[in-house]
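There's a structure below that I have some questions on.
Missing here is one protein chain; the remaining ones are kept as they sit in the complex.
Then we have subunit A:
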Amino acid sequence: GAAAVVPAMLSLDFLDDVRRMNKRQLYYQVLNFGMIVSSALMIWKGLMVVTGSESPIVVVLSGSMEPAFHRGDLLFLTNRIEDPIRVGEIVVFRIEGREIPIVHRVLKIHEKQNGDIKFLTKGDNNAVDDRGLYKRGQHWLEKKDVVGRARGFVPYIGIVTILMNDYPKFKYAVLFLLGLFVLVHRE
């Protein structure tokens, strides 16, 4: 009777769906994926513009600013020209020729009338200032070395980035799972 017909109709629908899950569906899913990636990139670029920083979000990599920041904490940066560099600020800077950005606090500044500034930094958890870290012969940092000033932070979350860097297998696993999820998930 009626009970036998319903399951039959359902199974037919299922088969149709599988057949329809063909090239068109696949292209659609790929486009969907592309859109998500583009949106993410746009948001990131937008952040770069708004904050004035080439790297608006950074992960703390060392313990030199403990107990304020620990490895894995996420920092939100701005680097607006209208905000002058002043002592006490937490700056993220790069030493010329080195890739890894450092997060420390400004200890001393000397600023000229025209705005040219040279400054010295030190990590809260370090006993001495950063002169030993700078390039040979370099005694001060300048505006061009600054990636941004830390304006806010969230603890722990950056640990995922550190794990992905230290364990490439973990990174591939995460990317693979993400890709799988997006392709299989049907809107």
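In this text, contacts are C-beta pairs under 8 Å (C-beta built on N, C-alpha and C of every residue); 3 or more make two chains touch, one makes a residue touch a chain; residues count from 1.
Methods note: contacts and distances are computed from a predicted model.
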Protein that the absent chain corresponds to, by UniProt name, given "Neuronal-specific septin-3", "Signal peptidase complex subunit 3", "AP-2 complex subunit alpha" or "Chromosome transmission fidelity protein 8": "Signal peptidase complex subunit 3"
Contact partner of the left-out chain, one of A:P67, A:G132 or A:P168: A:P67
Full-complex contact with the absent chain, from A:G97, A:G132 or A:G152: A:G152
Candidates A:K45, A:R80, A:K108 or A:K135 - the one touching the absent chain: A:K108
For subunit A, residues in touch with the removed chain: 67-68, 86-90, 105, 107-113, 118, 124, 129, 150-155
